[in-house]
Every structure is written in C-alpha cells, then in structure tokens.
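After this line comes subunit A, so read on.
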Amino acid sequence: MTTLEGGHTASCAEPGDVETGNVVPLLHQIRHAVRQLLEANEVTVIDLRSIPMGPGEEDRLAAALGQGEVQVRMSALGPSEIIETQYPGVWLVTHHNSDGETIGKFIEVCGFPALVMAQDEDIRAGLEQLEQELD
Partner candidate 1 sequence: MSENDFLLLVRGPLLTGATIIFMLGIVVRLLEILVLGRKRNLAEPRGSAVKGGLRTIVMRSIAERETLQRTAFTEVTGWIFHIGFLVTLFFYTPHILLISKVAGISWPALPTTVIDALSIVTIITLLAVLIHRIGNRVMRFLSRFQDYLVWTVTFLPVLTGYLAFHRVGLSPTMLIAIHILSVEMLMVVFPFTKLMHAFTLFMSRYYNGAIAGYRGVNS
Partner candidate 2 sequence: MSNDLTIAEALRKRGVSRRGFLKFCAATASMMALPPGMAPVIAEALEKARRPSVIWMSFQECTGCTESLTRSHAPTVEGLIFDTISLDYHHTLQAASGTAAEAAREVAMEENYGNYILVVDGSIPMGNPGYSTIAGISNRDMLMETAAGAAAIVAVGSCAAFGGIPHANPNPTGAVSVSDLIKDKPIINVPGCPPIPVVITGVLTHFLTFGTIPELDHLGRPSTYYGKSIHDRCYRRPFYDKGLFAETFDDEGAKKGWCLYKLGCKGPTTYNACATAKWNEGTSFPIESGHPCLGCSEPDFWDAGGFYQAISTPTGDIGRTAVYAVGAGAAAGLALGALNRAKRDKLAREHEKVTIDDLEKRD
C-alpha cells in the first residue's frame, strides 16, 4: 500500500500482478510538475504511452489520480476524454479515433488543456458560417 499525500491510498496490487514500479515515480513527477505550474506557470505534458506498464498498472495509476470536478467529452476525429483528477491542475487526457481505439494517453499539468479551448481558425470559420446564416 502506498500512502500518498492527503491520506489517499493507492490501490493494492493483486498477488500475481507484475509491478514495474512506475506508478509511484510517475506520481512524483506529477508532484514536481504541479509545483512548477504554481511557481513558474510552466505547463508539463507526460506521454503515458512511452512508459512501459505491466498489466493493471495503468488502472492503478488512474485510481491513484482519482476524479475531480471537471469532465470534458470532445468529439474531434473521434472521441476524447479530458478529466480533471482529484488534484486540480492535473488532467488525464485520453484520445480515441473514430473506431474507439486509443490513440493517445497523456497527463497534462496546466490550468486547462489548450486543446479544448476554441481555436482561432475554427472561431473564424464559425463566424463565417454564422454570418452566412444571418444574411
């Protein structure tokens, strides 16, 4: 059992589960990133797909991060979920393609993932369309 700051315990490994031991170091990395965000307004993105995890470890990581107040569902080139974890500023971003397969999994430490904000180009295109509707 690993006791994290705040008293929340990470879920236990079942006997027979293989541990690469990557979950706790990742959490340390996130802690460092959150500090950087507070002190230097620095954004950090961690690609979860680049870290080898044993079966079940990704779930244990997700359980350790928990869920916060915000859940965003995006449909662009397939569905994506952007979830705030129980630690504000730490977002879990999962991208799927139109067939539902996972094409990207990231942890973003920022105020709000830039991807979700409306992009200038799209706003402009939308304005054009709206003007056409009204004219």
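Per the selection procedure, all candidates are chains of the complex that A comes from, given by their letters.
The definition used in the following text is that a residue touches a chain if its C-beta (ideal position, glycine included) is under 8 Å from a C-beta of that chain, and two chains touch if they have at least 3 such contacts; residues count from 1.
Because the structure is predicted, anything quoted here is derived from the model rather than measured.
**Q** Which single candidate from 1 or 2 touches subunit A in this complex?
**A** 2
**Q** For a test of understanding, state which residues of subunit A touch candidate 2 in their complex under the given definition.
**A** Going by the criterion above, the answer is residues 16, 18, 20, 45-47, 49-55, 74, 76-78, 80, 95, 97-99, 101-106, 114-116, 118-122, 125.
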